[in-house]
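Removed from the display is one protein chain of the complex; every other protein chain stays in position.
Up next is chain A:
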Amino acid sequence: MPVTTLSGHQIHVNDEGFLTDPSEWDEELGTALAAQIGITMTDEHWKVVRYLRADFATQGETATLRRVSTNGGVPVKQLFAMFPQKPAKKMAYIAGLPKPQGCV
């Protein structure tokens, strides 16, 4: 499992670059991860990422796009606008979580 350094954080990642240990994450790292994929974090982005982190802490798995919209209260359309093309994977990457497993 590769170890890499990003904005002063030493992190463990999988071969795609997703963090393998969510506890190595903090919001400063989140900003750096977002920058890696060309996303500038706004309050709206943070709302989503914080929801993902909180949900993961209780559920043990990464929320799907549908869950973020129905439980997290951010409409799907807005998620596509904030994290273009592949919202579910981009959100998970920034939040230092695994890719969501759910189909819907």
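What we mean here is this: a contact is a pair of C-beta atoms (placed from the backbone, for glycine too) under 8 Å apart; a residue touches a chain by one contact, two chains touch by 3 or more; residues count from 1.
FYI, contacts and distances are computed from a predicted model.
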Q) Which listed name, "Peroxiredoxin family protein", "Lipoprotein-releasing system ATP-binding protein lolD", "Phosphatidate cytidylyltransferase" or "LLM class flavin-dependent oxidoreductase", is the one UniProt assigns to the chain that has been left out? A) "Peroxiredoxin family protein"
Q. For chain A, which residues touch the unseen chain?
A. 2-6, 13, 15-18, 36-37, 65-67, 69-70, 75-77, 80, 84-90, 93, 103-104
